[in-house]
Structures are given as C-alpha cells and as structure tokens.
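With one protein chain withheld, the remaining protein chains of the complex are depicted in position.
Should a chain be cited, it is by its letter among A, B and C, assigned in written order, with residues numbered from 1 in that chain.
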Amino acid sequence: MIKVGIIGATGYAGQELVRILLSHKYADIVWYGSRSYIDKKYSDVFGNMFKLVDSTCLDDNMEALANEVDVIFTATPQGLCASLVNEAILNKVKIIDLSADFRIKDVSVYEQWYGITHKSPQFIDEAVYGLCEINREDIKKARLVANPGCYTTCSILSAYPLMKEGLIRPQSLIIDAKSGTSGAGRGAKVDNLYCEVNENIKAYGVTSHRHTPEIEEQLSYAAGEPVVINFTPHLVPMNRGILVTAYADLTADVTWQKLRSVYEKYYGGETFIRLLDENVCPQTRWVEGSNFVDINFKVDPRTHRVIIMGAIDNLVKGAAGQAVQNMNLMFGLDESEGLMLVPMFP
Amino acid sequence: MIKVGIIGATGYAGQELVRILLSHKYADIVWYGSRSYIDKKYSDVFGNMFKLVDSTCLDDNMEALANEVDVIFTATPQGLCASLVNEAILNKVKIIDLSADFRIKDVSVYEQWYGITHKSPQFIDEAVYGLCEINREDIKKARLVANPGCYTTCSILSAYPLMKEGLIRPQSLIIDAKSGTSGAGRGAKVDNLYCEVNENIKAYGVTSHRHTPEIEEQLSYAAGEPVVINFTPHLVPMNRGILVTAYADLTADVTWQKLRSVYEKYYGGETFIRLLDENVCPQTRWVEGSNFVDINFKVDPRTHRVIIMGAIDNLVKGAAGQAVQNMNLMFGLDESEGLMLVPMFP
Amino acid sequence: MIKVGIIGATGYAGQELVRILLSHKYADIVWYGSRSYIDKKYSDVFGNMFKLVDSTCLDDNMEALANEVDVIFTATPQGLCASLVNEAILNKVKIIDLSADFRIKDVSVYEQWYGITHKSPQFIDEAVYGLCEINREDIKKARLVANPGCYTTCSILSAYPLMKEGLIRPQSLIIDAKSGTSGAGRGAKVDNLYCEVNENIKAYGVTSHRHTPEIEEQLSYAAGEPVVINFTPHLVPMNRGILVTAYADLTADVTWQKLRSVYEKYYGGETFIRLLDENVCPQTRWVEGSNFVDINFKVDPRTHRVIIMGAIDNLVKGAAGQAVQNMNLMFGLDESEGLMLVPMFP
Partner (left out) sequence: MIKVGIIGATGYAGQELVRILLSHKYADIVWYGSRSYIDKKYSDVFGNMFKLVDSTCLDDNMEALANEVDVIFTATPQGLCASLVNEAILNKVKIIDLSADFRIKDVSVYEQWYGITHKSPQFIDEAVYGLCEINREDIKKARLVANPGCYTTCSILSAYPLMKEGLIRPQSLIIDAKSGTSGAGRGAKVDNLYCEVNENIKAYGVTSHRHTPEIEEQLSYAAGEPVVINFTPHLVPMNRGILVTAYADLTADVTWQKLRSVYEKYYGGETFIRLLDENVCPQTRWVEGSNFVDINFKVDPRTHRVIIMGAIDNLVKGAAGQAVQNMNLMFGLDESEGLMLVPMFP
C-alpha cells in the first residue's frame, strides 16, 4: 500500500483527494493535514466522511510527514509547498504539489504573476509538469510533480493538438473559460457567499489571471514559439465544472474530419479524453465527478476560425483526479487505478 | 456475472442504476430498455455514459428479456410492471420493481391512491417490500421485490425504531419532507423547467401524496396498530436529496441518549445507516451520490415531542442504490457490493 | 419628504430598504449607516445602486442621526438598537427596529433566547410589535416599532385567524419553515458559501431557534392562553423566500370553505395578504420581490388536522417591505405607498 499524506486536506481539492483515494485499491491516507482544523475530527469538517474517515486533522509538518508516508499531496495556497520542500524530503518521498509553485519554469514569470518570492527555485527545473497525457514518461520518473491548474488543464488539452500541428495561428488564440464556484476555494469571503454567486455570472481576473502564463508556457512548447493569449475566466453559479470555449484562426482550409483525425493522433489512446461526435458540444454535467475531459470543436468557414470546446470537473481532472493519475504513474500503477469514476448525473 | 436487464433505463432512476451497476463487480447490464428511445444509442441520451456504454436502447418486452437475463429492474411509471409480469417470467428471472405496483398489500388502497386498476394482484402477497434494513431475510428468498419509494425509505427508516418500541404516539406522527427535483422525473413538463423550480419552494400533494399509504402500512407493522399520518412533500431547487423532518409526541420522558440507544439496537450494525452525533443535523449534501441514510433527532422537553430528521440521496438509497442492495441480497452477494460510494461534495 | 436614516444599510435587509425607498414618493434616504464600510461609496458595495445612489457610507451615531432625519431604520444585529436608543432620541425621531430587541415583551425571555443582556428594557413596553395587519392602530401612534422577524411574520399571519377563533388546538401547532439564504445575512461564513448551500437542504436551530418565543408570544395573544409550539427552520438553496408549512389539530369538523370564511373575516380587506383559491399551494416564486403574503390551507379529514401554508419574500414582507409599511402607517401615508411591487418571475 502506498502511504499518503495530504497537506491541505480541508480545502475542496484536498477533500476531493480523500474522496478518490478512499476507493483506491493501493493507497492509504495516513495524514490529514490542515493547519486550520488541527485536532478536529476530519469527519466533523466534512460530514460526508462520517463513518468513512476516523482520523483527526494534523498540522503541516512536512519533515515529520516525510518519514511516515510514500507520497505527499500539497493542496495548499501558493507559496507553502515551496517554503516547506527540501532535498532531504525529496529523497524520502514523492511530492505532488497542487499549487502553482512548480508549474512555471521561469521563476521571474512566477514571481510577477503571483506576487510572491519563490522560496525554493532550485527545484523548479527538476519538477515535472504533471499533465499526464502530454508528459507521461517524465512523470513516471519524477520526484516532484507540479499538478496543473484547473483552467490550464482544460485549456491546454483542448488546444494542444492543433497548436502542435500548426493548424492554428498561435497568437490568435483566445480562451474564454467558465468555472463552477468550488474553484474559488473554501475561504469565508463575501464574494463567494451563496447569495452573491447564485443568479449571477461575471468575468474576473480579466487580462491578469494567474493561469495565463501557465497556459502560455505549455502551449509555447507545443507551438515551438512563444505564445501570448487572452484568457478570461468567469464564475458560474454551480458547484463543479469548467467549460473552455477557445477561438483561433485556422492556418489552412480544413474540415471537421481533418481536425478530428489530428485529435485522434494525440488522444486516440487516452482513457480520460473523450473526443465527442460531430456537432455534440461538451457540457460540464457529463463529466461531473469523473476524470474525463470532453473535447469537441467546430470549424467556421465564415470566419476561418475553429471554436474549440472542452469540459472537465475542476476538482477531479482539474485537481485531485489528475493528482491521483500522477501518483499512479509515479508508482508504476495502472494510470486509471481508482479513477474509473462514472460521471454522476443529474 | 449476473446478467441485468433494465426496463426504463432512460429515466433518472434508470440511469442511476446504470451508473451504479457499471462499477459493480458481479453485474453486467445486457438490456437497456426504453420505449421512448428505441434504437437510439444510450450514450446519446446520457452523455456521461459516452465511451462507457456502447449499447442501444431496446423495447420493454419482458418475455424476451426474461430469457436473456437473471434479474430485471423496472424503473417505469406505475402500472407497467404489473401489466407485464406473469408466472412464467417469475420462474425465469428475479424482478426488482422500482414502481409502486407491489409495495402496498391492500390492492384497494393501491387502486384508490394511484387511480389505476392493478393488473396482477395475484403477485402482491408474494412480493417482498424491499427495505433491506427491515426485511433482509425475506428479500434473500424473494422472486419479486417491491423497491420502496424515495420519500418512504427516508420516512420509514427515520421513524421505525421509535414506532417499533412504542416511544412515540403513532397517530401523532407528522412528516414534512423535502425533495430535490430529480424525484419529479425526466418528463418534459412546464412545472419542472429550470426557471419554474429555481428560486422556489412549494408543497405539493398535500394530504394526498401517494407515498402516504406506503409509509402508513410499514409503520403500522412497526406500531402493531393502524397508523394514520400527515405527510407533506416539498419541491426544492436542487438535483438530488431528500430531507425528512418528522414530529411525534413522546410517550415517556426520555433523553437523547435513551433514544439513541434504541436506534443503535436496530441500526447499530447497518452499513448504510449513519446515526449522527448529538446535535448534528442531517444534510442532504453529506449523502449525495451515496447509499447512506443519515439520521438524528432532537428531544424537545418544552413540547414533549421528538423531532426526527433523516437524509438520503433520492436516486441512490431512495431508488437505484436500494435496488442494487436488494439485488445483492437476492443473489447472495455482499449486501454492500458496488455500493460503497463515498458521498460527493461539493 | 420624510428624511430617512438607515443604520445597517449594507446588510441584505438594509440594502432592500434602499431598493424599496428609492421608489417611494415621500421618502428620501439621507444617511446610509454602515460601520464596516464607512467612507466607502454605497454603490461600490452594491453595484445595483450604481448611478442610483451617490452617497457614501456613514457610521452608526444615532445621536447625530436623530438630528438629521425623521425616521431611523435599524437593520443591525441584536443588541445594537437597544444599546443606542434613549428618550432624547425617541423624542426627535421615530425608530423602526428590524432587529429583535423590542419584539418580546418579557425581557427575561429575550435574554434567555438571545443570550444577551437587554440594554434599554425601559422601552420594551412602549414598543409596538409592527405586524401591520394585526396591530395597525397601535403602529400609527408609535414612536418605536419592533419590526417582526421574517419567519415570524409568515408563521403568525398564516395561523392567526384559526388561533384567534379557537379553530385549532393551540398546543398542537407545529411549524416547519423553509428559508432562502439571504435570511442568513451577508456575513462571511463558510456555512453560507455557495458550495455549502447549493445542492443542500438542512434543518437548523431545531427546538432552539430564536424566532420561537416571538411566534409563541403573538399567538398566545390570539389564543388567549400561553402557546408552546415546535418551530423548525430549514435553509434552502435559493436567494429569497420563506415557506411555512404548519400543522394543527382542528377543534371541530370543518370544511375548507368554513375556514376560508374565517380567513376572509380577518384578511378580506388586506392589500398584502392574498388568500389563494382552493387547492392552490403557496409558492415563494409568486411573491418574490413583493410585499405579499400568500396563504392557503388544506383540511385533512383522515387526521383531523389542518395544514396551513404561507409564503413571503423574507427581505420584503419579512423585513424591509414590512418596515416601510410600518413607516407609512406611522407617518399617516397610504399604507401601500411604495409597496405595490409586482412579484418578479422568473
């Protein structure tokens, strides 16, 4: 059994890790870290875990934890993982960081967009960007995996094949994304109160959202040139789900079938990517609770653009599910172990 | 492997059966019956099943089906199962009926509350009321199980121990129930449109809801005398979940601890009933997607009443989950096989 | 023009006062009090007021305010109004208190249920309970009006005629109430986050909610004897609306028509009470945004009980609308001035 420690187990992503790992055949959570709820029973914080988890919340002592577990998930605010990790720890355990600390290779870009100083830049190079469908082989050998952001996972996977094959003009990409409210976290803020979110939609972080450079970096690798994009997230009154609608200029006259064959080239063998039938639009409800990414697109001959659409569950493929997928790869397990979750509807 | 046929696979309860059975180790769905969608791919109706179910919808020919499967689930409107079943069929397959056709022993009560003539009253006596926690042994031997209604499951299980032990005055019981909208079914009706349900709560079927006689019959067995109650269902703007708040006069001065010990006597060994800690109120979000029933209660010394609260997911313990629990019992499997679903939050 | 000051203008009820008073022909808000947002533009807090309100938030100095306005609304937490008011102030301005400070005549009951010491018990006797349909004449002469609670308004008005006429057994009354989330206030609490409230229903304050003694006191006046009831509030995933479902034993064999004539006797001339047609259940969506109370009931000959149902918008008739109705009465205006709000649907 893989012994698992979670730092940040009482956020939404941390709790989703617990939900998934409880049904994982080869993993056993031994450390529920939560600075805010130390000594409180985990199931008192999340009533769904009553009778399922009997543990009490512990602190975030990564040194101590490293001696007790095989893998640490950090589902914490930006900066914390980078401030705790060190060589000794990495020699003992594998770390899957759900924060942004090790996602961006250029530390100055990280520090500019996140507004904090990186505490352990020496590990950035080593860290593997944990987008399994793209970096599978590197992940298998990694000590430290930077689990991608929710918006970025959906955005990158949706656009990747066309960017990689040069079928869209890199600088023309515009990503309009919509997220359920669990993406905003469990902090007690007026902006996230029920009455403020319900019956409302808004854009936020326009031109400045921190997932922008992460998307740009990964798509730049695909394009083979620096990519600068517009990325606009929106808050939607629902618990879970991210929908990405992306627009790009086509570099050639192509049909849906042609583009589809390109997607199949990259994703044809992927368990968690579902390429939808022609004219079917992704909907977040069809992936809720699962690790699937549903992707489709439409060619617009009037504007010579392609409209790409992708849907994920932000807490699963956008966070905890992908983290477990990374764990499976890092420990040589079947990549889909514990992740064959049937989407729950309605 | 148990070969499973579902008649009514494209309603919400039928689809939930599919969701649950896809992860069941010993069951294999071979017949997706749906009169409205014959010849249509099942995953075209429910996009969550894309790449998971490759089958096409079939009709509801129970005779033909009986030759192909080991168990038939009927998740259909009242009257259909009773109109299809016969001795020859029952000799070949087990039937778990999610409709009300075989729940009520007195056929005249059924016909009065449901307003239809029962087509096969000869099987009513044989049919076992499939409330596993109460009728477990009978279910194991049954050919025909009447799967309880959603409101009734939550109502009966919440009140049963106190009624059985004579701790509440039977005729004083008042059940105020609240349900998510999936309980209203997938029919295209103006009343169930998003804009009609959202930002609204209403009572319906006041004094006349058809789950009333079903609750009364079962609680009468417990009380050892005919029980007549008030039952008022309400429609709540959410997808899933039933919360029952019930009120009854206590027959003695008792403490919470005393009543708790009574609940433990009946449910202490039950996998799917969670008796909550003192002062914790059941909430539907903590059982969503799972087969759990969360129960608690409060003694009010001012009024000498007990307020009993129960929460279930109406599509799981209130329909498909309980149906699978029944199947497990009927086929000698571990009762919780395929049902250790961790509640999904948020 | 009546000059109006609001203390607590940045809560949900305070903001609703602003919404209503902006369309009131004879009122002019001159003081937007909000301790938390002093010096901030009001329309920066509530974007709906952009270009409609140009004022900046002020503090809660009731002494200063009393010199500038004709009426003060206090939409603040319990205790604040009682701690600020004094004889000099009451000699200058009328006060309509939306908190509970002056609702309960027995100060010990107040202190027990609210857990705070009353700071100005000397004004409790004088204060008029501002349920306009019942205390109209007293309100007209009042200096200090205690605006009723949201649950209490709906509960009392629904049951009052039957209690007054002795048609129900007082001690048998059970009130099961359901409220939208704006009733929980605008404080930043995890429990009220979108993801915690959405897809959930729960009871809270079972046997201990602070609106209980308020309902009991007013219904005791109606019954002519002390009334002790069960009152159970529930939190519903919607912004606005309260639905009350109440159960009581009938003291005689009566028809719907008979009870209806009793309701007409009390409410036949009321502008804001709508007695629905037989078999029509109140729904919160039909009163949203308006000052209406929709009432109906059902006689159950099987249990000899009546099930009474009432619906209001908790922020209008349950708070700000009723407060303005009180203001209209106190200043000799048409009672419905500014309150003929057509319910908004959907």
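Here is the rule we go by: contacts are C-beta pairs under 8 Å (C-beta built on N, C-alpha and C of every residue); 3 or more make two chains touch, one makes a residue touch a chain.
Remember, predicted model here, so these are calculated numbers, not experimental data.
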Query: Missing chain touches which shown chains?
result: A, B, C
- request: Tell me which residue among C:213, C:233, C:289 or C:321 touches the hidden chain in the full complex.
  value: C:289
Message: With the missing chain put back, one of A:36, A:112, A:200 or A:255 would touch it. Which one?
response: A:200
Statement: Among listed residues A:61, A:230 or A:271, the absent chain is touched only by A:230
Statement: The one of B:197, B:215, B:229 or B:259 in touch with the missing chain is B:197
Field: Missing-chain contacts mapped onto chain B
entry: 12, 181-182, 186, 188-190, 192-199, 237-239
- line: Missing-chain contacts on chain C, rising order, are 12, 15, 19, 22-23, 46-52, 182, 199, 239-240, 274, 276, 280, 283, 285-290, 292, 294, 340, 342-346
Field: Contact footprint on chain A, counting only the chain that is left out
entry: 171, 174, 176, 178, 180, 195-196, 198-204, 206-207, 228-230, 232, 234, 236-241, 243, 245, 247, 281-285, 288, 298-300, 302-303, 305, 307, 309, 346
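One rule holds for everything that comes next: only the chains that are shown with their structure count from here on.
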Statement: Most central chain, judged by mean Cα position vs. mean of all protein Cα atoms, is B
Message: Need the CA-centroid distance for the pair chain A / chain C, whole Å please.
response: 46
Query: Rounded to the nearest whole Å, what is the centre-to-centre distance of chain B and chain C, using the mean of the C-alpha atoms as each centre?
result: 38
- prompt: Do you know which chain B residues sit against two or more other chains?
  reply: 199, 239-240, 283, 285, 288, 346
